[in-house]
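Showing just some of the chains, left in place.
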Amino acid sequence: MAIQLGHNQYGKAENRVVRVYRDADRHTIRDLSVSSALRGRFEDAHITGDQKDVLPTDTQKNTAFAFAKEKGVGAIEDFGLTLADHFISRCPGADGARVAIEEYAWDRIPVDGAGHDYSFVQGGGGVRTTVINMDGYGADRRAHVVSGIKDLVLFKSTGSEFSGFFEDKYTTLEPTKDRIMATSLVARWRYDRTDVDWDKSYAAIRTTLLRQFAVVHSLALQQTLYSMGRAVLEQYREVAEIKFSAPNKHHFLVDLSPFHVENPGEVFIAADRPYGLIEASLHRDDATPAGNAWLGVPGFC
Amino acid sequence: MAIQLGHNQYGKAENRVVRVYRDADRHTIRDLSVSSALRGRFEDAHITGDQKDVLPTDTQKNTAFAFAKEKGVGAIEDFGLTLADHFISRCPGADGARVAIEEYAWDRIPVDGAGHDYSFVQGGGGVRTTVINMDGYGADRRAHVVSGIKDLVLFKSTGSEFSGFFEDKYTTLEPTKDRIMATSLVARWRYDRTDVDWDKSYAAIRTTLLRQFAVVHSLALQQTLYSMGRAVLEQYREVAEIKFSAPNKHHFLVDLSPFHVENPGEVFIAADRPYGLIEASLHRDDATPAGNAWLGVPGFC
């Protein structure tokens, strides 16, 4: 019997890179959390402690900040691809890299009917994400982009039912034709190419997800997610696959009958735990293979 | 030497009351966290364990949910006043009550250019709060309303300086005429009356706070907060006093000189801890006395 080192990677997580563009009076900002990880031939670092092939996590951090100026920060997908290419070509032991980025949205503060030039308020409506997985370089380079949105908190006060389910001796749930449905959505979609207008694609997909959630009459959270994913795959040819993780944030109708008060779908208690958790994925049947695209994508591998 | 029971109170915290109005096709929702606490003559409960004068926290919870239907949920200030009046008149031992409410904002999901009737997405831009402190009833009733906003995350990419400060042997900070200023603001303001159009007042004060943050050239976070508070007191006669708690969320300019890269105010690292913390209050010199208004207001007493 011998003991083998298996999959391993290392990097710097959650570099909070804030890039201000101030060339004009009207500033723009990109507010990021950048995490990088390298994988490859790092056996020595693990087994003997020899670090000669290791590009330290501190250097990865420095590079993320330096590139924010040297290369600039446009779409997070482009920034991630640039960092991944750099790390693989630079680090002696690296065969592959994963760069995960989150971007926090800011709205201009309204002043006298117009957005201010350099003062912002943080909005909600979800955090934009991307995970770049890249292997090899030059002719062998394979780059995967999985973008998405998280913390997108959604709520329907009607238009949702749940009935006709299997029952056994532990069933107490009553079927319902009208309930609240709420979730904090995480969606991640895999692009099958990298020549995409990322900012435009993100905005369009986000709009489609919201719209479908709103207009589809829900028979179950599963069916809502499926219709949301289907709409994205039908409308955006560049998307090969989409995955969802959606907690069913239960809102229980409160029993007011002990107080002789009727409650026809008007007063609910929002519960914390436990919660339902629905996970689903959809893909085109002609999609390119996923390869390492989903490697280390939190909650989706 | 004898041991005395001092100030005490008890209640139910963070009742997540969600009220849906569905009388018309276009639903409205009010999404609240309601906390109540009673104070008064509860020595027996503490010293002998006799609960005969105690309205249990479970009953306080039930009441919050029942009232959401029986009384309805309009402005959180009105809902809190109604609950406080009820508890003081009902609970044998209660001389006073504090009802603290948070309200989470929801935006209608846009569909084909219009907001959907019953589908919502959670926005950002701060959480509305109120704390009702009430003592006595009938002729002795004294009701205090302290409303506010929290988690209002603000950012200026310029228009902020910090210089001319006192220096000693532990000073290393360089004065600057141009820095990022960011905070996650908590503001709480005390009304000196209760016949206020609460929803309108909240929206107007929030607008004023945002506007002042945007337009005032900052010499320090203290001076920014002062100008924000002053604008509120000048414009809203119903406000007697306003208090702020504002972390200085440091964004440090990254030193890129080791890489021979200039960084003229463009790349920053957003730091977590430590952070500056600025607390300030302003009031009219003719304001009514605060009395118990600030009792148990988190971070402001």
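Each chain gets a letter, A and B, in the order it is written, and its residues are counted from 1.
By our rule, a contact is a pair of C-beta atoms (placed from the backbone, for glycine too) under 8 Å apart; a residue touches a chain by one contact, two chains touch by 3 or more.
Predicted model, so just to flag it, every value in this text is computed and none were measured.
Here 2 copies sit in place, and the number of copies making up the whole complex of this structure is 4.
By definition in this document, only the chains that are shown with their structure count from here on.
Taking each chain's centre as the mean of its C-alpha atoms, chain A lies 31 Å from chain B.
Taken together, the chain A residues at the contact with chain B in this complex read 15-22, 27, 29, 31, 62, 65-66, 68-70, 106-107, 109-111, 116, 118-125, 152-159, 180, 207, 210-211, 213-215, 251, 254, 256, 258-259, 261-263, 265-272.
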